[in-house]
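Have a look at the structure below before the remarks.
Only one protein chain is missing; all other protein chains are in place.
Entry: chain A
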Amino acid sequence: MVTYIIRRLIWAVVMLTIVSIITFAIFFLVPRLAGATSESLATRYVGRTASAADVKIAAEKLGFNDPLIVQYGRFAKGIVAGADYDYGPGVEHCPAPCFGYSFITRLPVWPDLMDRLPITVSLAIGAAVIWVIAGVATGVLSALRRGSFFDRAAMSVALAGVSLPIFFTGIVSLVLFSYGRPFAIFAPGGSYTPFEQNPVTWAYDLILPWVTLAFLYAAGYARLTRAGMLETMNEDYIRTARAKGLNERTVVVKHGLRGALTPILTIFGLDLGLLLGGAVLTESTYSLPGIGKYAIDAITNQDLPKVMGVVLVAAFFVVFANLVVDLLYAVVDPRVRLA
């Protein structure tokens, strides 16, 4: 078990490194391929009014003329050990993990990202709770009453749910429940109260995005759970469980559901990991200033250090979620860790 964990951890680190190299290469190469020079990149730091000579000096000091691999090395070192930036007038220290400074605001990227994280985490976790409960419950009920009116109605709604884009349902929910016609129950998007400040307002502000986001995922989970349940409930061990006289409730919950839930656990890990790295569409629809909105703003402003930071943080969550799921599997299923 210990060797398995170590092996998985090493692979997670390797994977993040590869992702960071590819991301770095793409985001620093594409602008150059498209014609940006070291000087035009440096202009973003020193401002457009600076003289050509100053820009040249800044470009040299920021290392934009170095080979890509040297630049990446510096970037990676900044994340692990922090970095010192020499702008000319003075040296600025950026503590680890250092993702560099924003082209636009000149502020370090990392603290900014950490400010945004609670919003995305609140959004993702709240929605996840709703969609797992709603989706799995609907799927199980549908499977148990296969062909019934409930099953057909629920599966039709679920199919519609997976076919609706979140930004459409999001706008519709805002128009219906927030912008004043017909029901102005919830605050229009953009308001967020930290949980530790007032949990009630926190939840109230997030209900609309939670429900909209959860509906989308619950639809998918209901379909998956139903398919999984139908498959497991036909297994021999379910018949054995029934034959030895267990009541139906125990058979369904302890034997059937357990078998059906394992594949869903994998997908849940991936989904949650992806969401934590920025619920881009939801945040942008509801103007929630989370990681996803940060990413959009960074991209709109062509703010490369921010883009790098967001992509890497998002990749971290995906890799981390995968790691947790794999380790959970190893705990549940001994075949995995022995393989």
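We take it that contacts are C-beta pairs under 8 Å (C-beta built on N, C-alpha and C of every residue); 3 or more make two chains touch, one makes a residue touch a chain; residues count from 1.
As a working rule, contacts and distances are computed from a predicted model.
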{"item": "Identity of the absent chain, which is to be given by its UniProt protein name, from \"Peptide ABC transporter permease\", \"Iron uptake system component EfeO\", \"FMN-binding protein\" or \"NADH-quinone oxidoreductase subunit E\"", "value": "\"Peptide ABC transporter permease\""}
{"item": "Contact with the hidden chain (one of A:F27, A:W202 or A:Y329)", "value": "A:F27"}
{"item": "Residue touching the undisplayed chain, where the options are A:A76, A:I130, A:L230 or A:L327", "value": "A:L230"}
{"item": "Residue, one of A:V70, A:A153, A:V172 or A:V331, that touches the chain absent here", "value": "A:V172"}
{"item": "Which residue of A:G78, A:G278 or A:P305 touches the chain not shown here", "value": "A:G278"}
{"item": "Residue numbers in chain A that touch the chain omitted from display", "value": "11, 15-16, 18-19, 22-23, 26-27, 30-31, 33-35, 159-160, 162-165, 167-168, 171-172, 174-175, 179, 181, 227, 230, 270, 274, 277-278, 280-281, 284-285, 292, 295-296, 298-300, 302, 304, 307, 310-311, 314-315, 317-319, 322"}
